[in-house]
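A single protein chain has been omitted from the complex, and every remaining protein chain is retained in its original position.
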Amino acid sequence: MTANATPAALAKSQLTPTSTAEILVEALPYIQEFAGKSVVVKLGGAAIDPESDRALAQDVLLLRSVGVRCVLVHGGGPQVDAMLRRVGKQPEFRDGLRVTDAETLEIVRMVLVGKINRDLVATINGEAGAEPVALGVSGEDAGLLRVTQRDASLGFVGDVTEVRAQHLLKLLDGGMVPVVSTIGADENGQPFNVNADEAAKAIAIAMGAEKIVYLTAAPGLLEDAKDETSLVPRLTAPELRERIAHDSVGGGMIPKLTACLEAVEGGVPYAHIIDGRVPHALLIELLTRHGIGTMIRQEANW
Amino acid sequence: MTANATPAALAKSQLTPTSTAEILVEALPYIQEFAGKSVVVKLGGAAIDPESDRALAQDVLLLRSVGVRCVLVHGGGPQVDAMLRRVGKQPEFRDGLRVTDAETLEIVRMVLVGKINRDLVATINGEAGAEPVALGVSGEDAGLLRVTQRDASLGFVGDVTEVRAQHLLKLLDGGMVPVVSTIGADENGQPFNVNADEAAKAIAIAMGAEKIVYLTAAPGLLEDAKDETSLVPRLTAPELRERIAHDSVGGGMIPKLTACLEAVEGGVPYAHIIDGRVPHALLIELLTRHGIGTMIRQEANW
Amino acid sequence: MTANATPAALAKSQLTPTSTAEILVEALPYIQEFAGKSVVVKLGGAAIDPESDRALAQDVLLLRSVGVRCVLVHGGGPQVDAMLRRVGKQPEFRDGLRVTDAETLEIVRMVLVGKINRDLVATINGEAGAEPVALGVSGEDAGLLRVTQRDASLGFVGDVTEVRAQHLLKLLDGGMVPVVSTIGADENGQPFNVNADEAAKAIAIAMGAEKIVYLTAAPGLLEDAKDETSLVPRLTAPELRERIAHDSVGGGMIPKLTACLEAVEGGVPYAHIIDGRVPHALLIELLTRHGIGTMIRQEANW
Amino acid sequence: MTANATPAALAKSQLTPTSTAEILVEALPYIQEFAGKSVVVKLGGAAIDPESDRALAQDVLLLRSVGVRCVLVHGGGPQVDAMLRRVGKQPEFRDGLRVTDAETLEIVRMVLVGKINRDLVATINGEAGAEPVALGVSGEDAGLLRVTQRDASLGFVGDVTEVRAQHLLKLLDGGMVPVVSTIGADENGQPFNVNADEAAKAIAIAMGAEKIVYLTAAPGLLEDAKDETSLVPRLTAPELRERIAHDSVGGGMIPKLTACLEAVEGGVPYAHIIDGRVPHALLIELLTRHGIGTMIRQEANW
Amino acid sequence: MTANATPAALAKSQLTPTSTAEILVEALPYIQEFAGKSVVVKLGGAAIDPESDRALAQDVLLLRSVGVRCVLVHGGGPQVDAMLRRVGKQPEFRDGLRVTDAETLEIVRMVLVGKINRDLVATINGEAGAEPVALGVSGEDAGLLRVTQRDASLGFVGDVTEVRAQHLLKLLDGGMVPVVSTIGADENGQPFNVNADEAAKAIAIAMGAEKIVYLTAAPGLLEDAKDETSLVPRLTAPELRERIAHDSVGGGMIPKLTACLEAVEGGVPYAHIIDGRVPHALLIELLTRHGIGTMIRQEANW
Partner (left out) sequence: MTANATPAALAKSQLTPTSTAEILVEALPYIQEFAGKSVVVKLGGAAIDPESDRALAQDVLLLRSVGVRCVLVHGGGPQVDAMLRRVGKQPEFRDGLRVTDAETLEIVRMVLVGKINRDLVATINGEAGAEPVALGVSGEDAGLLRVTQRDASLGFVGDVTEVRAQHLLKLLDGGMVPVVSTIGADENGQPFNVNADEAAKAIAIAMGAEKIVYLTAAPGLLEDAKDETSLVPRLTAPELRERIAHDSVGGGMIPKLTACLEAVEGGVPYAHIIDGRVPHALLIELLTRHGIGTMIRQEANW
């Protein structure tokens, strides 16, 4: 313990064995609540970096060890932009959606499936040590994400029409931790880029997940987007619907909030937007009494 | 936090959410090591009281939730003595063994199966809440403990000749927590009183348990029985055998140490004697980095 | 065959091998009818004695061998009274129900779980020989009997609110013969004394049993309680309801008859009250053409 | 009960319900010994008639209901001879073996598979009533009996080279009672007539049967073939081998005794030759204390 | 390739390996459509001869290897007539139905079960070689076809009242190919002769078959029974119903067409009447793009 240890680190170092055990025991009611249930966790591209990935990997492995079945779904916008530029291509967007020609699609797919997904799998398996349990899945695999083209002018951008969740469920039954890239395919095998927030929601509904958790680079939904202390801790679906209708939420959050709303209305009991920058945010949300981020439920039974 | 909070309680109250989560994460390697394995925990009658039972119940439920399969085996000498006196009968011992006539046997059985076992089951199920998972088993049930009479002069005192562990294994497969009273039976169904330390050892061997843990009213094996700080933290089986042979351990501990030795020599990788008076001693031993009590292994690969 | 052999014993001794085989064959249609089905058998404390227990054990083992799944449920009033007196406590009743303070509850639990249940298990396993299949279960185990307090003035007397029959069903699937003591528990693990007739009925309904059989110290329901030849061999549920309403049955039988009525109305096809004093009464009822006791069904399809 | 009732029938009619139940209970140790085990029963053509078939059907169904897995194997010499003559063909034998040309084979197959097997199945299913469990199997089905030609001069007479018992085992697992006709086939599907005594033995060995029982028209092996009271109740395999070598058994019995010897030496613990003319002979042998016929074991542990 | 090779044989001999592989690949969509589904194939007695049996055996084995679950159902009128005459009995018919006295029934059963069924099993197993998968089943086995007498004046002629398809389904699950003779039985085990066209239909409905295929000695349903080129390739159930009502089909076809109609109306998606004289007709219908025979469906979605 060095002179400039944080108070928290100091506190941790002073715990007796019994106090340490008590902290474990305090997780028991949460474990009993979520054991055997599924949680879909969406990571935005911005939230992905080696250090927070490592903490997330630990969270996911701990959750797995207490019987929570986690599926990770990731995006990767910034990383795709970087790779496009590296091969001399300018990213292009229309109404916030990436215009995806065949060459762009190829790069998107390589970056999502061949890099970001891989790095997450590598991080989790590196933490898991002797028993590597993470594996990568793309929406193209075993028909996981069936899509149709959204709009010809956007190119290969697809909307999910069907989720074949059985492949994920089998992997979870086998103790695996699937990491999903959101490339979908149509009946001819043609791949399409799919928005990861939407794909995560569709997967959560199809799996009968207990929770969907969006890890973002903000504390949650804020009353005032500029004031990080103005967190809205909980909302019912009708309240959220109204806020979206009246534009009373910051624009950047709308797609994620809409996905939360649709998840809850599609039967997922809990949707959360939490701060992926807080180390172990996922574990804090699931296994401790500490509130974190914004929770959305159908009704106000908190 | 009141003015007279202990330093540990104070430390605990100052933990940040992330530090709390880190303590959970630090249990992960231990969980990975023991998940799916079986642990037999022996409680002496002296170690049984409502408060420590409650902590033990929490430990067992937490261990169960991370996949450790716990079997509790209990004794109950003091409680039997009390009941004998209550019905006007004087407890009688020869060479440390209870002389067990038919009437004594009836009382032993009532106290162990009908009181101590019941109280443990009630405590665990009270902690478990909506999903009660504890259940009582006697060595007479489904032939769990087959015995023969030790010595006619001792009356109904039996030695274990066979353990039918399959019944316990099935219960564990079904997510149950068996609590075992050590009354055995011979082929004619005649019950016998069995020493609980020995029964626990026989069960651990028959189940292929990973660990046997004896909860006692001492810190473990002490170099000097009067000095609680003279703990012997670890011993190999040959070292222990030598100490027992040379009487270099306190008499009271010999039966328990002999059971540990036979467990390890019978194939149980770890035997422990730990202090049942420390709250959450079982959890500390299994899921934290804190050393506690005395560990015995076949060889010195600590 | 001694000079004073009974005519029945004499008859039995004169059977040819073929006649003996024919008697076995005559059981076939009954076996075909009940194989794979469950039967709950309730023994009153008065009906329990070593000799008739032994015959009952044989009956249960034979039924098990032809695929009938038996669950025994026992009471034990007289034995509890005796033990209470032995520790210097006077049994106390109000409206036929035992006033159960904490100390009484402890004695009830010890006698039922730790003595009567044990003796039944021992007797069955003694008959079973090489493959002991009986095991004791208390309503506290694995949440079998969830109860609420009936009336504060009666102390720890509970009414069954939920039966978790799955534990019993698993034991039966594994070829076991469960012997059930009727101590229940609430959500906090607090034990309560439960009337065994009611508990047996609740278990039979929850298990989807084919039959519930009450073994009593009477030939069945009698038109005239003083005339053992005035047996009512069968009744429909409506007829029984009317008799109970008009008090046209002897008072002592009312709780048992009410339990029969509720069992049948709860979906158990057959309820029987038979004479536990007749050796092998259970087998006679189930596997022979001989009528015995009183049978209650929903409708008159005998 | 008419005036001229037999003493046995009279005895049966005088049994009390309890005595009847006791006779059932006396079968319990035999049931416990044989439950889950397989018994191959060979019926000779001579032993087949409607009345004894009906008693046999009852025996087999009762044995099935207590968990004994029965396979019936039948011959049919006299019936084949009758049908051959009916179509104008003279039965022909060489060294006791039927000379089997193509036309004879066709008749043998029709009579065994299409008549005798059928009649046995019909009788058992008629007794079984609502749950018909018997079904016919020929050695040709699913490769049950693989054979090679014995000797060209005998025509289509085959020796068993391989038994695919898995089909029978699956049927038994499904609760069925297979009735086997002993027509085998070679790799090209060509059918051959197989001696039923030999086929039964080969099936018993391949199935790992506990017993093989030959139902014959004699009380068993007799010291003096003309004196039905000169029964040899038991023999070890070496004793039997010696008797066969020294021709000290009647010629007619030799094939059956040889089959018994080979069965026992092939690992079947018990071989029996019993009197198929005694009603319920099979049940008497298996589930009562009455000795019947001749038993052969490897060693003298009776 | 001899000078007088047929053009088809010549064409086949000139295929390159790749063209051969392409023909296999062209079967893929049909395989994907039918894999895991059941097909009931009815063979008339007239369609049975060694050469076409061999081709049919190959078809059935190939279909089995691609996951199509085939059940063969056979008749045998001509063969029964021949045997009746051989034993000196004149076949007798009333309204096209065989008058079946006890002696006739015995012959019918012997010929169907003991000869035709056997020959089909032998042919399939001869083709199957190392892994014989065909086995014979009669409607009497395991209660497959429960029947009642149609009309006392016809003797032992039965109508199917219940099909216990589970036995067939288990055999198919185990990779077997059942060959069914259509002798049924009543509750007393009494056998009855059943029309094979009707039995096949009842089996197909009870199994939830995807198709029923009638192999006949005609190209299918003909507009003009004398003109083999006037084939009606497809019909809806209502169209067929009308044709039958208006007698606009040749009389001989009416029973088969009625069976097709009832199969389709009973839930079998496809019924076919195809030409059993064309080698490999079954395979052509199921796995190639070539149309063959007449197809009946509920509606006109061809």
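Order of writing sets the chain letters: A, B, C, D and E. Residues in each chain are counted from 1.
Criterion: a contact is a pair of C-beta atoms (placed from the backbone, for glycine too) under 8 Å apart; a residue touches a chain by one contact, two chains touch by 3 or more.
What you are looking at is a predicted structure, and each value in this text was computed from that prediction instead of being measured.
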item: Touch partners, limited to displayed chains, of the chain removed from view; value: A, E
item: Residue of A:V41, A:V60, A:V113 or A:A202 in touch with the missing chain, whole complex considered; value: A:V113
item: Among E:V73, E:V264 or E:L287, residue touching the chain not depicted; value: E:L287
item: Contacts of chain A with the absent chain, listed as residue ranges; value: 86-87, 106, 109-115, 118, 121-127, 129-138, 140-143, 164, 167, 170, 174, 176, 183, 185, 187-191
item: Missing-chain contacts mapped onto chain E; value: 7-25, 27-29, 31-32, 35, 55, 58-59, 61-62, 65-67, 128-131, 278-280, 283-284, 287-288, 290, 292
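The criterion applied here is as follows: only the chains that are shown with their structure count from here on.
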item: Computed distance of Cα centres, chain E from chain A, in Å; value: 56
item: Residue list for chain C, restricted to those that touch at least two other chains; value: 129-131
item: Chain contact graph, described as a line, ring, star, complete graph or other shape; value: line
